[in-house]
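A single protein chain has been omitted from the complex, and every remaining protein chain is retained in its original position.
Every chain is named by a letter (A and B) in the order it is written, and numbering of its residues begins at 1.
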Amino acid sequence: MSKSYLDLGETHCAIGHPKTAFWQWMLTVDHKRIGIMYAAVMFVFFFVAVFTALMMRIELFAPGAQFLDGDTFNQAFTLHGVLMIFLFIIPGIPAIFGNIVMPLMIGAKDVSFPRLNWATFWLYIFGCLVALTSLFNFNITEGEVLFNFADTGWTFYAPYSLNTGTNVVTTLVAAFILGMASILTGLNFLVTIHRLRAPGMGFFQMPLFVWGIYATAWIQLLATPVVGITLILAIMEKYFGIGIFDPSKGGDPVLFQHLFWIYSHPAVYLMILPAFGIMSEIIPVFSRREIFGYRTIALSSASIAGIGYLVWGHHLFTSGMSDLAKTIFSFLTFFVAIPTGIKFYDWIATMYKGKIILDSPMLWALGTIVTFAIGGLTGVTIAMVGSDIHLQDTYYSVAHFHYAILGGVVFLLFAGMHYWFPLVTGKFYKESTAKVAFYLNFVGINLLWFPMFIAGYLGMPRRYFDYLPEFEIYHQVSGVGAIVIISGLVLMFYNFLSSWKSGEAAPVNPWGATTLEWYTPTSPPPLENHSKVPYVDFGPYEYHHAEPKVKFDLATMKRID
Amino acid sequence: MSDHPYVPEIAVDREGNEYEVQGWQGDFFGGKFGFWLFMLTEIMMFGAMFMVLTYYFTLHHDDFINASASLNRTLGGFNTVVLLISALTMGLGLLKMRHGDVKGSKLMIWATILLALVFLGVKAVEWTAEYNHGIFLGLPALQGGLPESKPFGEIMFFGMYFTMTGLHGVHIIIGIGLMLWLLKRINAEKVTPEHYILHFNLALYWDLVHLIWVFVFPYYYMIGAGLSTGGH
Partner (left out) sequence: MATTKTYEEERAGYFKVLIGLLVLTAVTLIQPTMFLENATFGVQMFIGVIKAWMIVMYYMHMKGEKLIGASVIFAMFLVAFFFVIVMIDVNHFQFGDVSHITSEVTSAGGSSASKH
């Protein structure tokens, strides 16, 4: 029985040669194991954040206070945002599939700096721990524990964030540490993609998922330091009173918003670009044909990353920016929708006259085309300054970004989890359960979020603990949607976990895909990935009569087509 | 990690031509490129701070000029020259290492450490003098609404001055620590004239520290230098 990377002893470690499975996981530098560990930790925080959201939905089911007070509600949406954004979605797809799949796709044995990758994972864990300490104040002398998490919203706007008595600074420190982890991941991936591609694989022979990770890595590297320094300045303000965001000393709170969003807007492209990469992988495989417009999709990833740096001001339309700045940002924001639109048309063109196979990865991909289209297009509606003045900070924006992030990034993450499940685990999940889970999620997201567009348009503000009775019906429909989507999530994860334990064994390349990650000799892959690094003189999506054109003898990696 | 020497793999195409596979081990260009990417993050960080500075310079132009005039140009200028020479000694250290003069290389690294300590010492003198003039973080001159409060623009100026020179100083301290570690690695023969990527990257780091000062110095010390009340 051949050994895979999951077996005891089949790993490289940062320190020494431990013999126990536990220490082999703790010290592993293998990109595949590191990706799995990221996933395990991230999904724990994901479900905590989902739980927080459920608490809010239950509270908001009817007007008036149900079981939360206003202050606790503020802490709840802050916690939801901080966990979802800093601990889950920003590490997100790069941390999981960027690590596990990207090196395999380029024929590499690992990333360029495996020990740095190991250290980065533990830096991420350290950041999570610091974030956890910001939840509570421990009063040892009186033996009491007070829940004192920040109540500022995940955006931490000054001056409130610097005057509130809740644990803002600890959370900022956690965000800084997590940001460092993101930067180092991006750095590692950039060098890997430039240096470790198999011989013959130029940039335009790379799979589109790698393009997505590449564009994302540039954002991770160059945008994150700006929020890093914003957090440092906020901490300096809080503890040393330097005054730069404090009007009583001549500081300008709008500057905080500029600095914050200079990172946080590119951050959303950091979230979606790897997700689009996953879409570009799944669509050709389940249409059994080459992707349409490979070069355009690749270049559109690069343009989204580039233009995405230039549009942050659309978050400040109602904050007191000059009219000239507002106009410039609105104009640039419309531009960034164009490359995304191009991708959508290319994906649909790929499916045209393809042999469509509606297995669960494809269902998730197709579902996302619907939900992300809604998310993206509603973004364009609020890119107009005039409409944004009315819709900013209402449920309309909240619905927009949840359709885009949940219905775009997270749904594609789930698609990728289904697609690469056989690769990572060597097993199949139960397809029938997976389909049911998908439909629960898809119906749930629309029930939960679509009413919010209407509520927001009619004036329901975001982050509000209470509301006028005329909005009750929207909250009730959303509440039902929340229950539906959560059952879908639970069912999906139950399927994954029970199938990993006792599912049917999967052969190598069960989907009949053409990209290199599927061409390892064993399922799951061995520690050293490919038996031999191939010479790549073929494109990433070459199909001939619905079958992969390029064939290898996997034990020797000799071409047999 | 691995005790076995690294042997690069060879990939073969259909015609039988051989291609060396670039592994993650022994990738000098990768190590250099990776470190440059890290330095880009420092550029983004300090760049954002300069942006904050320019923001308030725009809003409070005259206050900035006045505040700048009160800084000590003699000490600041001296530190500029010290750092400049330390960049040379660091570069010479790497040059000697690459050409096999390990002893001379270590001497140059020590010289750089010394100059860095001188820089920090002068900075400490400056900050102490400012503190004695009542200008420091937390003191009334830099709070709002008090009789001793300085004008808004000067509060912004000094807030950013202490933050930026402080962060720059932290980078110098880290640099000294890294140089001591480099000396240790050279003594352990892990850094040699054949294998010197660590030394190379540290020299790049030191040049970056110098680069930041190249802009910090004129922006803080020189913009008010034309005032007749300049310097003390």
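Here, a residue touches a chain if its C-beta (ideal position, glycine included) is under 8 Å from a C-beta of that chain, and two chains touch if they have at least 3 such contacts.
In this text, all values refer to a predicted model and were calculated from it rather than measured experimentally.
Student: Of the residues listed, B:I10, B:L84, B:V125 or B:I174, which one is in contact with the missing chain?
Tutor: Final answer for the missing-chain contact: B:L84.
Student: Among A:G127, A:G212 or A:G251, which residue is in contact with the omitted chain in the full complex?
Tutor: For the chain that is not drawn, the touching residue is A:G251.
Student: Out of A:Y309, A:F496 or A:W518, which touches the unshown chain?
Tutor: Final answer for the missing-chain contact: A:Y309.
Student: Against the chain that's been left off, what residues of subunit A make contact? List them.
Tutor: Output for subunit A: 194, 218, 222, 226, 247-252, 255, 258, 262, 309-310, 313, 320-325, 328-329.
Student: So which bits of subunit B touch the chain we can't see?
Tutor: 28-29, 32-33, 36-37, 40, 43-44, 47-48, 50-51, 54-55, 58-63, 73, 77, 80-81, 84-85, 87-88, 91-92, 95, 99, 143-153, 155, 204, 207-208, 210-211, 214-215, 217-219, 222-223, 225-226, 230
Note that in this section only the chains that are shown with their structure count from here on.
Student: When the C-alpha atoms of subunit A and subunit B are each averaged to a single point, how far apart are the two points in Å?
Tutor: 34
Student: Can you tell me which positions in subunit A touch subunit B when the two form their complex?
Tutor: 12-14, 29, 107-115, 183, 187-188, 190-192, 194-196, 198-200, 221-226, 228-230, 232-233, 236, 240-244, 246, 248-252, 255, 259, 262, 532-535, 537, 559
Student: Could you list, by residue number, the parts of subunit B that touch subunit A in their complex?
Tutor: By the definition above, subunit B touches subunit A via 1-2, 9, 11-14, 17, 19-24, 27, 29-30, 33-34, 37-38, 40-42, 44-46, 48-49, 52, 55-56, 59-60, 137-138, 142-145, 151-153, 155-156, 159-160, 162-163, 167.
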